[in-house]
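Every protein chain but one is kept in place in this view of the complex.
Labels run A, B and C following the written order; every chain starts at residue 1.
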Amino acid sequence: MRVNSAARLSPVCAMVFVFAVGVHAQQKPCVTASKFGPNDQIGNLNYVTPAKTLAASKLITKGKAYRLGIETNKNTPAYGTRTFSITVLQPGQAGGASLGPTKTTYNDDIIAGWVGIGSQIDGLGHAGIDNLYFNCNKAADFTMPDGLKKLGIENVPAVATRGVLLDMAGYFNTDVVKEGTAFNRAEIEGAMKRQGIQSLEKGDVVLFYTGWQRLLGKDNKRFISVNPGLGREGARYLASLEVAMVGADTANFEVIPFENGAGIYEVHQILLALNGIHILENMNTEELVKDQAWEFLFTLGPARITGGVQAFVNPIAIK
Amino acid sequence: MRVNSAARLSPVCAMVFVFAVGVHAQQKPCVTASKFGPNDQIGNLNYVTPAKTLAASKLITKGKAYRLGIETNKNTPAYGTRTFSITVLQPGQAGGASLGPTKTTYNDDIIAGWVGIGSQIDGLGHAGIDNLYFNCNKAADFTMPDGLKKLGIENVPAVATRGVLLDMAGYFNTDVVKEGTAFNRAEIEGAMKRQGIQSLEKGDVVLFYTGWQRLLGKDNKRFISVNPGLGREGARYLASLEVAMVGADTANFEVIPFENGAGIYEVHQILLALNGIHILENMNTEELVKDQAWEFLFTLGPARITGGVQAFVNPIAIK
Amino acid sequence: MRVNSAARLSPVCAMVFVFAVGVHAQQKPCVTASKFGPNDQIGNLNYVTPAKTLAASKLITKGKAYRLGIETNKNTPAYGTRTFSITVLQPGQAGGASLGPTKTTYNDDIIAGWVGIGSQIDGLGHAGIDNLYFNCNKAADFTMPDGLKKLGIENVPAVATRGVLLDMAGYFNTDVVKEGTAFNRAEIEGAMKRQGIQSLEKGDVVLFYTGWQRLLGKDNKRFISVNPGLGREGARYLASLEVAMVGADTANFEVIPFENGAGIYEVHQILLALNGIHILENMNTEELVKDQAWEFLFTLGPARITGGVQAFVNPIAIK
Partner (left out) sequence: MRVNSAARLSPVCAMVFVFAVGVHAQQKPCVTASKFGPNDQIGNLNYVTPAKTLAASKLITKGKAYRLGIETNKNTPAYGTRTFSITVLQPGQAGGASLGPTKTTYNDDIIAGWVGIGSQIDGLGHAGIDNLYFNCNKAADFTMPDGLKKLGIENVPAVATRGVLLDMAGYFNTDVVKEGTAFNRAEIEGAMKRQGIQSLEKGDVVLFYTGWQRLLGKDNKRFISVNPGLGREGARYLASLEVAMVGADTANFEVIPFENGAGIYEVHQILLALNGIHILENMNTEELVKDQAWEFLFTLGPARITGGVQAFVNPIAIK
């Protein structure tokens, strides 16, 4: 159906139509309109309710807490022209001077760097379709050089919800899933079945484990430029399940090389712009896999930098 | 006792002796030695065990999750010469260019700023005594301009533990506790009694509510330069209870003006350098107070910036 | 004539026609084509030849050298969201450590700031017309987030040429010329006559003195948001004389509020994009005026930051 309609329509309309699958385009103010209303800035994170959090807390059986963040520093592979550095200094203590009768000395630090490096969350203002972002926000209206005026990362609510880890390496019976391997509905359901996960639910955080972190420091070029990951059909499938966020242990999250006929980072567009689903990158889930901790309480509070597009993160999973 | 001994000893020895109250100095490699051994880098966070986390998770009754972080931006009041800014840009999209067949557009952000601004965690490398930091780490040995080689913030483990909120504003029967009001053992115990909190335990995160955030944006000069807070005796008392971390809704955490005879940020020295207790600043606990949620699961994963001294944080409390 | 033609043509053509006054548009590859050929990146700086420099050196009679740069720091008023800071530290010398047998200690500094603050040169890649920049460079082709690939400030040749100072404050018989006062041909010629300047020549650097620096630190809001300055007719007039660069003692250089019917920073477009004439801002010419040094050797070497759009500058005038 889609192809036929696309053939009859002009290119612009075809693209709109393709993106509008499953939605009655003419009933929405725009293709990226939020189901939560015109003022919504957090998309499916609206599904993380107290009931959801309470239920997720029952998943804790051992009390083991896991850091999902990797380290970020000047050697962390980064996309494009992104750079990162920190500087540590001892203000006002030149020459070894200390302060006061108890000889106080202190270190301070300064960050100068692109946020999209290492373990990060992509805010809903990160990726758009021809400058149209989530919930009908147009770039010209909400992006300023000193911060986003809408969809800024400071809007992310307290995240405490059910986390589900899909062990794709296990599903493909390998240590590291090959780049270009797309996870779509079949793979997702296959992994769930293998791991005994009954369902993916509204408000979940779904993380994919691929083993890709094993390339870090060994083949940084490959690490950053390609990886296995979610495909477009898989993205639409997860969106239909109304999960709150998705993530992976890769830098790019979605499958690269992109699928045949896919746009550039089209999965980011589907998740962020069309469905209000935040994305997490470089999630280190190695230990959760080792413990076979497939379902857990997932918590995350990104630093609330006003107008930020992304944030450095280190979510805590508790099993 | 302390005063008499101080009078008889030389100034240097006096300081060492004063700091060594309660510890047999000659049995430790140095006054800041960790009870967890010479390789320890996380201090009392070692007490956040799975048992502790599991028990803390039982405190969740409603599933309500709270963000403890305030927003950080260029207008956030900051100590000394600290500055902060973010820049948002659209790389490679000058002139409205988009990428690929699905017209991908995206925003990226860059942070240029001192980390010690807004809601933050002070790492154990932040404050020292005459260049001696936690666990006998000497500044010359572990501080480099591109990051700390020991005690870096990337070492902070997954924090999920019992959080306790002491409502000092309620204790003093005011909206905003006056600057210079020191919280020592009597005040801490008095607040606990008033709130019905039975005990403070090993591995807890203890947060003080003072109402001080109400000054933010109204009297930034006063907000940043003074505040009520923990005093030295209170710091030693909490250290004796082996809490894991402490925090407050103020920028400086400890009482300022400093107590009579106190050193400059001496409480920071007592907690960070002498006792391996991390400090949290600008914790927004207003809503927890409103809900009278005194005990809760406290979670925190600071972004793992290698060699960082502090980190921007946004802990999640769950009740 | 222009208005009639504009009325008859479509809006796009009208704009092209307006900009093409004095040029046979159809003979150039584009309206911003350089008369120096398709590979040119420096515009009228091509006119600064050895003969020009030699002649200019003869203007030196006293040997007095003047700094034209003002100080730049975090308090310098800046356009829009621009910020600036420097950090000074003593790397590897925490605790007063020095290096080696002669106890070497040193300070280092770090700049984090927008370049368009304080005394600056606008490169030919700074302002364009609908993303078309000097010499037919389209934004999408030459701007990358890590630097301009054409028209970068590193291309500016060694500048040593005749400098001419037009004392507009003297011309208007005031200390500080009022904002919104436009300098067009009549004012330029009037000032030249008053000062006894015979001519403006190919390859000159023409600087305007208005007294506007006197507002710095006293009324920064007014200082940065408005000023007297070159108007569009004046810009075209100077372009017809083929001067190499222009400058003023104001932050914005061109007259603000803009002239009736003028575009936003249209004079910048006329000079930079259409005529390859670099612009200097915040030129402190107070002392040259005091000495009535109207013609002098003007020298400038902007720091050669690869791909830079602008540069912090401090030209040296020698009389």
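We take it that a contact is a pair of C-beta atoms (placed from the backbone, for glycine too) under 8 Å apart; a residue touches a chain by one contact, two chains touch by 3 or more.
What you see is a predicted model; the values in this text were computed from it and never measured.
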item: Neighbouring shown chains of the undisplayed chain, as defined at the top; value: A, B, C
item: Of C:K28, C:K64, C:R185 or C:R214, the one touching the omitted chain in the full complex; value: C:K64
item: Residues in subunit A touching the chain absent from view; value: 74, 83, 85, 89, 91-92, 94-97, 108, 112, 131, 138-140, 143-145
item: Contact set of subunit B toward the excluded chain (per top definition); value: 80-81, 87, 89-90, 93-97, 105, 107, 110, 112, 144-146
item: Touch residues of subunit C, complete complex, unshown partner; value: 15, 19, 48-57, 60-74, 80-82, 85-92, 96, 98-116, 118-119, 125-131, 139, 143-148, 154, 157-160, 262-266, 268-269, 297, 299-318
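Heads up, the rule we're going with is that only the chains that are shown with their structure count from here on.
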item: Distance in touch steps, counted as few as possible, from subunit A out to subunit C; value: 1
item: Rounded Å distance, subunit A centre to subunit C centre (Cα mean); value: 44
item: Mean-CA-position distance for subunit B and subunit A (Å); value: 28
item: For subunit A, residues that touch 2 or more chains besides their own; value: 80-81, 87, 89-90, 96, 105, 107, 110, 112, 144-146
